[in-house]
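Written below as structure tokens is the structure these notes are about.
Just one protein chain is left out here, and the rest sit where they should.
Here is subunit A:
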Amino acid sequence: MVRFKNRYVLCEVVSEDPRCRQCIEDRALGLAVRDAIARVHGDYGLACCSISFTVKYLNAYTGTVLLRCRKDSYRLLCSALPFVRSLESRAQRYPCFLNTLHVGGTIRTCQKFLIQYNRTQLLRLLQNCTNEEERQSVQKSLLSCSLTEEQSQSGDEEEDD
């Protein structure tokens, strides 16, 4: 079968500043990642990786990012991701780092992984819950996590951190 094979890299934006998460945009993130690749792998690396490079999915509440690149150059991308130091948006620079969670061949596998990951994160939040109401709402969202066919990005329960 002749088709273009892609790799989808699932990352999480970790930052100390709570304002950083609200201002994540896909263009700013794409620029930051490209900049990191250019610094590490130079012009050749940047050219290779940007053949089919896009930010496919971005969740500002949880800081989850899904990047796409070609299968031949995903190693260049993955090895340059630790060098992303800050995000720039609206003339403000926020220090942060990207934590790679999963690399998959299709969006569907990344989505399945993300659901499981969110479930474990919710469990952790449950342990740190102090308020009884919060606990109830977290438990309810835990029980209702699932992959359904109707919605496009279903099953990703979000929690306001």
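Simple rule for what comes next: a contact is a pair of C-beta atoms (placed from the backbone, for glycine too) under 8 Å apart; a residue touches a chain by one contact, two chains touch by 3 or more; residues count from 1.
To be clear about the criterion, contacts and distances are computed from a predicted model.
Per its UniProt entry, the chain excluded from the display bears the name "Ribonuclease P protein subunit p30", taken from "Ribonuclease P protein subunit p30", "ER membrane protein complex subunit 1", "Vps72/YL1, C-terminal" or "Sodium/hydrogen exchanger". Touch with the chain that is not drawn comes from one residue among A:33, A:81 or A:107, which is A:81.
Checked against the hidden chain, the listed residues A:52, A:100 or A:141 yield one contact partner: A:100. For subunit A, the list of residues touching the undisplayed chain reads 14-16, 39-40, 75, 78-79, 81-83, 85, 95-101, 120, 124, 127.
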